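A single structure is presented below for examination.
Note that one protein chain is taken out, while the other chains of the complex remain in position.
Right, chain A next:
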Amino acid sequence: MAYLLHSPLCLLIAQLVVIIVTARVLGVLARKIHQPLVIAEVVAGILLGPSLLGLVAPDIKAALFPAASLGILGMLSQVGLILFMFLVGLEMDLGLLRGRGRASVLISHTSIVVPFLLGTGLAFYVYPTLMPEGVAFSSFTLFMGAAMSITAFPVLARILTERRLLRTKVGAVTITCAAVDDVTAWCILAFVVSIVRATALTEAVVTTVLAVGYTLGMLLLVRPFLARLAARNTGREGLTQNIVAVTFVLLFLSAWATELIGIHALFGAFLMGAIIPREGGFARILAEKLEDIVVIVLLPTFFALSGLRTQVGLLDTAEAWVQCALIILVACVGKFGGSYVAARVTGLGWRESAALGILMNTRGLMELIVLNIGLELGVISPTLFTMMVLMALVTTFMTTPILQVVYPPEALAKDLLEPPLADKRVTLPEGFSVLMCVALDRSGPGMAQLAGALVGKQTASDRLYGLQLHRPAERTSSLLEDEDAAESPSALEPLLARSRDHGLAVRPMSFVSREPARDICSVAEVKDVDLILLGWHKTLFGQAFLGGTVHDVLKNAQADVAVLVSRDLQAVRRVLVPFCGSPHGRVAVRLARRMAYAAGAEVTVLRIRFRNADAPHVDAFLADIAGDRVKVVEAVDDGNRATDLVVKAAQGHDLVVLGSAPLPIDQILSHCPASFLVVHHSERPGPVHRRPRPLTEPSTDATAHA
């Protein structure tokens, strides 16, 4: 034994092997009884620690986990945790926090406040026996409160995904609440840590100020930078290693900064993950790169370390077990009860409320992370640590079976959200065909949404095409090229997925093109489409609108072209059309009217008159267009106020459709947060040219040139 473990590195590797194997074996068992993997990993840690291995075979435990080696293992697990918290942040979509209505706000707040208060209350009861010496009572109380209000966002997300609950109302509300809970709980925790570490009040104030400044800096400076970095570097080619390196350096700097400030390094990692832009798969690719090594190799070391610190033997009195039971009870009552009551108040049924409560009660490994921080700070004693670990284990363990009882699959089937987009089709002129050109995968969903709005319920004469043009390879190695192609999914995938959701059939095409603009135009011609839809992407520096490929397509296309500036276009319900009477504007109005009739959108045409000028043909055009679904509003522009008028009117609209001239699009775009569709009218050749002709007709000059 001693020979096998003679050097620190040998020891570390042996520890890793034992830890990973134990966790994986138990993981298989956990799967058998429908438990999340976390349970297996925590139990594996406890089994390897003094609670079992230390009791049964103290020699082996002493040889395998000597006290001297725990420092190295500890550092490794800390790095693992930093990366893991980064992953948690990545999974946490801050977009979830926006606009989710009163229900989520009420439930999430209640589900923090109630357990927090109960936790502090419990602190009053247990502090005589369980509070370590030399700790301020206030710190202990605050920590107990924070520890009670944790919800395990990652475990929750995994349970919801596995049970296909994400698309139910319960799932949507729960995931939002859990996100809010976790962000709040981590903020509270960061605050508690800073208070515990501070020796004087002034120091605590300084820490808090620094922490707020750091958070603002991350949100206001680093986040926009990352957004541009991501916009620039994701999509067709995936991420280069340099970009990943930059991200990691930023991550470690962020963790380092928070550790220096005095809140925990994990907070910095979490915040960094949370502000990584979600668009374009940047976050997804990063997560994929990280996930395996972190979850399989590094995280189990953390569990093992927690297990080594968990000494069930410390609970040797009846009183201790009573306290332990009380902690579990309070934790459940606080979290489950709090969320259940709040959910009932907001009008959810008892089944849904109970499901939500039990889900929120899952504490998983987030609790473990918090507890380890507490133990390292000395805020809680090893005995209390053990009790709380058991609490985390029990609350996580009970989630799946109870959920099975209160929310069986039959109830779930009834609750699956109906897909939106009602069919309110009024008769529209003939079929409509759109060619959607996708360059980056994140522009796909918006385009599909728009196509759905233009076509409504697809009939045989409505044709939708998705086109993706690859740049010719620069590398010569065909082998590498093939591997790349196999790894990166097509940029068309998100478009096709969203189209399927809306019941639209899109015919995908992609190929290598040296002149994308020319190919877009010729595909549009051969497919005889009514509209070419292009995406617009922010460049890293500068924002020339309608430049490059888009410009070339506008110039050469024989069909109308629309450029979609999608700012997370989720639905096309309210549409604004600023209109000055230009030919481009007329096409914009017609497209919007199509949305009104095909998808039931509410369309407002904002007629802008320049200095009250009279334009009878425009009036006639509008009179023809206006109907029960298309409303016309007048506005007068007495000198360069068009931008303001449009920006003001655009409030509350999902989509602004406007002609490529004469309104100042660059200005409007930068001032208005809505999604835009910029429409360009192209003169099409008359119907005579488009009628199929016999091939041989132009034979004379064709032969001459061939």
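By our rule, contacts are C-beta pairs under 8 Å (C-beta built on N, C-alpha and C of every residue); 3 or more make two chains touch, one makes a residue touch a chain; residues count from 1.
In this section, contacts and distances are computed from a predicted model.
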{"item": "Among \"Actinorhodin polyketide putative beta-ketoacyl synthase 2\", \"Helix-turn-helix domain-containing protein\", \"YeeE/YedE family protein\" or \"Phosphate ABC transporter ATP-binding protein\", the UniProt name of the subunit that does not appear here", "value": "\"Helix-turn-helix domain-containing protein\""}
{"item": "Hidden partner chain, touching residue among A:G74, A:P508, A:P583 or A:P662", "value": "A:P508"}
{"item": "Chain not shown: contacting residue from A:R197, A:R284 or A:K527", "value": "A:K527"}
{"item": "Residues of chain A in contact with the chain not shown", "value": "470, 472-473, 475-476, 478, 481-482, 485, 490, 507-512, 519, 522-523, 525-528, 690, 692-699, 701-703, 705-706"}
